[in-house]
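Take a look at the following structure, please.
All protein chains but one are shown at their positions in the complex.
Note that the chains take the letters A and B in the order they are written out, and that residue 1 is the start of every chain.
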Amino acid sequence: MFANYGYKDGSGEFFISVDTGRCAGCPDKGCVEACPEQVLEVITDDYDDQVIAVREEHRKKIKYSCAPCKPTGGTKEIPCVAACRLGGLRHSW
Amino acid sequence: MVVNQADKPKEYWRWTEYNWFDPSRDWRKAKIISGGVDVGSVSTQAVIMLDGELYAYSNMRTGSDSPDSAIKAMKWAMENTGMKMEDLTYTVGTGYGRVNVPFANKTVTEIACHARGANYMYGSTVRTVLDMGGQDCKAIRCDEKGKVVSFLMNDKCAAGTGRGMEVFANLLAVSIEEVGEMSLQVEKEPPPVSSTCVVFAKTEATGLLRAGWPKERVLAAYCSAMAHRVVSLLERNGVERDFAITGGIAKNIGVVSRIEKELNLKALKPRYDTQIAGALGAALFAKALVEKGKG
Partner (left out) sequence: MITAGVDVGNKYTKVVVMKDGQVLSKYMVLSGFDQQQAAEEAYTRALAEAGVAREEVRCVLATGAGKGAVTFANDTITEVGADAKGAVFLFPSGRTIIDVGAEEGRAIKCDEKGRIVDFAINEKCAAGAGSFTEAMARALEVPLEEMGPLALQSSKVIPMNAQCAVFAESEVVSLIHSRVTKEDISKAVHDAIASRIISMARRVGVEKDLVMTGGVGRNVGFVKALGEGLEMAVLVPGEPEYVSALGAALAAAERAAG
């Protein structure tokens, strides 16, 4: 399953996509630890898989929550994406 | 700004609450009586199924007290059936207020419930479900069993939700139940309102009214902007046949017809009330859980 967390508003589209098929098979979920803003958490989804999700309180302000990882200067590697060895995590912006 | 208390605006966004049950069936003969309650931020629906067949439902406004709303909705669905709360074998709560269903045995996310509900309502060929609720918009792709393949939910922004439509209904002093029809009474489709943001779109619409646009033309411009926005969300999640629309806005022909046109894809004709998809899915989950022995 592709779970898209985030939103689209007048200023743009801000989604973190989790490929739960890959994510369920990941034993360490390194992205959760790697995130400096505690945006991610491990949940048991509706189909009983252990996968990561964006915490409820960040879903409507993800553009702001993730702002520290995305300086306008660019180039910096995004910690959560870098920590994911299975390629299960993507950002839309 | 001076607000005249005696002159409070009429609430054009008010919609009618309702309930229904199938008098030809006897719930006392059912093996599994499963319940589903979907507590949304605007409305709450309760569904009762007898051995996996729809038996009764209700749709009400969510009050300020969610647990109370959940109980009220379920009791209202039971009206005239002679059924009592204790008669429910198993109940699943869903929706944004799902933790506030005191009599629920389990909670399931609204995404999973919607997919499952749509699979029942529209048949197993449904692959894409668009749910337009009061305060959110969901795009879901599912398989033939009603299991979610991908989803996207937008509940941050009022654009593309029932709430955004209400703002316009109020602005134009047209009832929310009529805006859709009215928006189709234009000879030529006007260009869509350019602002996505409801606040700015409202400013834009005020300008259009001042420039002499009739109400239906302004509504047409807003409905097509809304359709465009919803289509862009759908496309981000992927669109596959068959396609179904659920939720309150599914009843707004002005938005639905414009979505179909832009996608170049007809939505399946609803056979049930489009607002109960989530609660129906919850009741289906409830039945499955009983059968799996988890009940």
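What we mean here is this: a contact is a pair of C-beta atoms (placed from the backbone, for glycine too) under 8 Å apart; a residue touches a chain by one contact, two chains touch by 3 or more.
Since we're looking at a predicted model, the values are computed, not measured.
Asks: Tell me the shown chains the invisible chain touches, ordered by label.
Replies: By the stated touch criterion, the chain not on view contacts A, B.
Asks: Of the listed residues B:Lys145, B:Arg210, B:Lys269 or B:Lys292, which contacts the missing chain in the full complex?
Replies: Looking across B:Lys145, B:Arg210, B:Lys269 or B:Lys292, the contact with the absent chain belongs to B:Arg210.
Asks: Among B:Val167, B:Ala244 or B:Ile259, single out the residue that touches the unshown chain.
Replies: B:Val167
Asks: If the hidden chain were put back, which of B:Gln135, B:Ser183 or B:Ser257 would touch it?
Replies: In the complete complex, the chain left out is touched by residue B:Gln135.
Asks: If the hidden chain were put back, which of B:Ser64, B:Asn80 or B:Asn264 would touch it?
Replies: Of all options in B:Ser64, B:Asn80 or B:Asn264, contact with the hidden chain holds for B:Ser64.
Asks: For subunit B, which positions touch the chain that isn't shown here?
Replies: Touch with the absent chain occurs at residues 1, 3, 64, 135, 156-158, 163-164, 167, 195-200, 207, 210-211.
Asks: For review purposes, identify every residue of subunit A that touches the missing chain, sorted by number.
Replies: 9-11, 60-61, 64-65, 67-68, 70-73
Here is the rule we use: only the chains that are shown with their structure count from here on.
Asks: Express in whole angstrom the distance between the two chain centres, defined as the mean CA positions of subunit A and subunit B.
Replies: 27
Asks: Quick one: in the complex, what on subunit B touches subunit A?
Replies: Answer in residue numbers: 108-109, 111-112, 147-157, 159, 195-197, 200, 229, 232-233, 236-237.
Asks: Which bits of subunit A are touching subunit B when the two form their complex?
Replies: Going through subunit A, the ones touching subunit B are 1-5, 7-10, 13, 15, 45-47, 59-61, 92.
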